[in-house]
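Only a single protein chain was left out; the remaining protein chains are all shown in position.
Order as written gives the chain letters A, B and C; numbering starts at 1 within each chain.
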Amino acid sequence: MQYFNVMDYEAPAQARMNAAHWDYYAGGSGDEITLHANRAIFDHIRLRPRMLVDVTTCDTSTSVLGSPVSMPILVAPTAQHGFAHPEGECETARGVGQAGTLLTASSVSSRRLEDVAAAASGPLWFQLYVFDDNTITVDVVQRAEQAGYKAIVLTVDVPRFGNRERDLRNAFHLPVSANFDVPDVTKLKPSLTWRDLAWLKSLTSLPILVKGVLTGEDTILALEHGADGIVVSNHGGRQLDGAITSLEALPEVVEASSGRCEVYFDGGIRRGTDVIKALALGAHAVLVGRPVLWGLAVNGQEGVRHVLELLRNELELAMALCGAPTLKQITPTLIRR
Amino acid sequence: MQYFNVMDYEAPAQARMNAAHWDYYAGGSGDEITLHANRAIFDHIRLRPRMLVDVTTCDTSTSVLGSPVSMPILVAPTAQHGFAHPEGECETARGVGQAGTLLTASSVSSRRLEDVAAAASGPLWFQLYVFDDNTITVDVVQRAEQAGYKAIVLTVDVPRFGNRERDLRNAFHLPVSANFDVPDVTKLKPSLTWRDLAWLKSLTSLPILVKGVLTGEDTILALEHGADGIVVSNHGGRQLDGAITSLEALPEVVEASSGRCEVYFDGGIRRGTDVIKALALGAHAVLVGRPVLWGLAVNGQEGVRHVLELLRNELELAMALCGAPTLKQITPTLIRR
Amino acid sequence: MQYFNVMDYEAPAQARMNAAHWDYYAGGSGDEITLHANRAIFDHIRLRPRMLVDVTTCDTSTSVLGSPVSMPILVAPTAQHGFAHPEGECETARGVGQAGTLLTASSVSSRRLEDVAAAASGPLWFQLYVFDDNTITVDVVQRAEQAGYKAIVLTVDVPRFGNRERDLRNAFHLPVSANFDVPDVTKLKPSLTWRDLAWLKSLTSLPILVKGVLTGEDTILALEHGADGIVVSNHGGRQLDGAITSLEALPEVVEASSGRCEVYFDGGIRRGTDVIKALALGAHAVLVGRPVLWGLAVNGQEGVRHVLELLRNELELAMALCGAPTLKQITPTLIRR
Partner (left out) sequence: MQYFNVMDYEAPAQARMNAAHWDYYAGGSGDEITLHANRAIFDHIRLRPRMLVDVTTCDTSTSVLGSPVSMPILVAPTAQHGFAHPEGECETARGVGQAGTLLTASSVSSRRLEDVAAAASGPLWFQLYVFDDNTITVDVVQRAEQAGYKAIVLTVDVPRFGNRERDLRNAFHLPVSANFDVPDVTKLKPSLTWRDLAWLKSLTSLPILVKGVLTGEDTILALEHGADGIVVSNHGGRQLDGAITSLEALPEVVEASSGRCEVYFDGGIRRGTDVIKALALGAHAVLVGRPVLWGLAVNGQEGVRHVLELLRNELELAMALCGAPTLKQITPTLIRR
């Protein structure tokens, strides 16, 4: 079989995986309204391409918090890659490195963050869940810094786990993470507040990105409390069902950030044209989650690499067809409002 | 079978019930446009959740017209619970009490209001239909007060019964109510006007809520004529087909009430996220009808309790995920317009 | 079988009729976009009902150009009732009379206008198609006046017949009309202009309604040229496919008419709530076409009577549930914009 776009990987991935594991990856919370809306919103945004621009070379390379990457398409943190491949996140890291881009390794992982770092050839960020026991946070943040991760991505939209009914119906429970000894990784610290950002910053010299912001108000709070970047995200439709789509939230976050930090985007990216839409609305780069897992399940590191390469190629083509050969030329005027 | 949300109770309830009785509960009027719109509108309202608020404790308890309840989710008046359970409203009252909330007992009941009061452990309101014969109204209002009901909920949207074609096709007729000797409970007093509120108030010291208001104009009239609260409702899509959805009507009622009374909401609540949307748009609490009947049909008082508990848990989770640990923090800024 | 609403007559009517005749009645032009839009638009208009108005008596009676009728629901002109019933328009006229309302007899008729008048007990209008041969127009207008018709309804939206592909596929041709000797009734006078209204008025003392107006501009022209009333209509979606729906056109016609004439509405009425929506948007009365033919096909005059009675009952109920017991109380505030 040939894979001409990332969706081509979805059904073969499902066919290769345990059903409950698949549902854990694929599902959203509640009625999955936000899960589906994340995708549907892209089709309502129309592009206004420009013609007769020299697009001999379309350059997708950029840097994210200073790390050079081959494309403004990063890998979002997703849990337990061992469900998709025996080598887990190590295998993912190899494929991501081959594609020349960045992997955000999840706290909730089948492999230790040090092993992932050892397998990786490209830059890494570390996604952080904060548990009640602060020693775990201290430990994991310092280990991540030591292992060479370039940033901490603090997930802020999980004071409690969302109501993922597929998991309930499957009686599925997340296994323990290879990263730390927390028996139930779905019990996070519900008292975490913006003030804790200062404490986190005291633990590490790494920049801290805040992932899960959906409003201008929280953008301002994040910046006031020292965040070094923001990831606009509704956690792939897995937390608050009925939450605004990431793409609808993006403009107000971008506006509130006033260029004071890099704004990232995650939620529903499946096409290069999706990427260009998010960039035109102000994202510095996008993060992709499920498609990477599909590639991993189907074909290991090569599948991961190919999924990312497909997206990069589609983005490059979209840039050419939009008359925007550099990322800087991707501006809001590309969007029909 | 396990029930993970209130919709899980729907099909099993239908399977246990007489078909005509089911249709009476489930149906709307005319083409059931308003019935379906009541639900669909919720999916078009998107939430703007706030992050990194301390949500260790999310408190759903509140009071309604002074009665403390465990959640801002009350039980709407629905007729003839005997269709769902041999113990009828008495069984419902037990389950509602176990959930720590309030039952609005219907005039058109399988059990006498005194029996319902005896079975109840939580607060009760009494829903009132006014018939041509004033002695019935006098009798029932005074009995309700004597039996310990805390308020009279005057239904104002039934000058005539709606055109419920399922009932016509089933040749279904509502049985007589256990509460009074009215041979045809679908023949109400069509000459009832706002001026009659004064007379009703003269019959009782209980507060009077007006249920069925859908406009700002009628909100103002209700308050001018002494109403102590308003229930925004289109009678579950069973009266005027094509009527505005309750959720669309809510903001104009809230605005017209200017905080002078508590505004309640009824129409289409199936999820905790629906509750938080209605509260954010200004409802003091919501009323739930059909899901309670589903729980009753499937599992008696335990089913009633569980349906309400599911909604309370979902609301609590939604509050946590919205960064609104108290009901007071649920404000219009939570809503994407 | 029992018929609880007018749609209940549709399938049984089709079952009793010749397929090509059915298609002639049922079809629209082109892709039938306007045909379907005429219906769909009603479901997007929501009502704002008012409560606690004395609706003991809801009076649907009115007068149309001075003729008293039992309801603001008239019968639209439709061709060749002989397809539905051997007695054709005479049978229709009997049923319409029993319902106490008005029939607009079509130029293109299975029975002579004089026979229809003889069968009718209620008021009649005569729908006029103008052919190239003026003597036919002179003849038929004068005969209509003599036979007691109360108005001429000049159809203005058929300079050519619409592209009704069902008829083409069926190789269906309209038979000659019983009213005059025109071999091809689909060849009308394409040079008819507003100036011809003066000539028409010179032929008769009857008021002249202009049927098929969809714009404010033409409303003004119609009034300038002496029209005594306007029927907003897109010919049931049978002329210009893609034309604006009648309900969308109604407000601009009403506004342009500034109360200088009665404005009628035709296009998609199937429910009493549809009637109240059109009246709230400014129609003086509505005309119903296809449902009357369904009643005629299924049960002759009794079917016609019942279809109209169903609509009248639904309108009366809608008035009660909207708190508008008189037609005068049906105003634009009933509509959610």
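Everything below uses one rule, namely that a residue touches a chain if its C-beta (ideal position, glycine included) is under 8 Å from a C-beta of that chain, and two chains touch if they have at least 3 such contacts.
This one's a predicted model, so the numbers in the text were calculated from it and none came from an experiment.
The missing chain, though absent from the view, touches A, C when the full complex is examined. Touch with the chain that is not drawn comes from one residue among C:M7, C:A20, C:I33 or C:V138, which is C:I33. Residue C:I244 is the one among C:L124, C:V182 or C:I244 that touches the chain missing from this view.
In the full complex, the hidden chain is touched by chain C at residues 30-31, 33, 37, 156-157, 159-160, 162-163, 165, 168-169, 190-194, 196-197, 210, 212-215, 217-218, 221, 239-245, 248-249.
Where chain A meets the missing chain, the touching residues are 2, 4-5, 42-43, 45-56, 271, 273, 277, 314, 317-318, 320-323, 333, 336.
By our rule, only the chains that are shown with their structure count from here on.
Chains that count as touching both chain A and chain C, per the definition above, are B. The best fit of Cα atoms from chain A onto chain B calls for a rotation angle of 90°, in steps of 5. In whole angstrom, the spacing between the mean C-alpha positions of chain A and chain C is 60. If you average the CA atoms of chain B and of chain C, the two centres end up 42 Å from each other. Residue positions of chain C with contacts to 2 or more other chains are absent.
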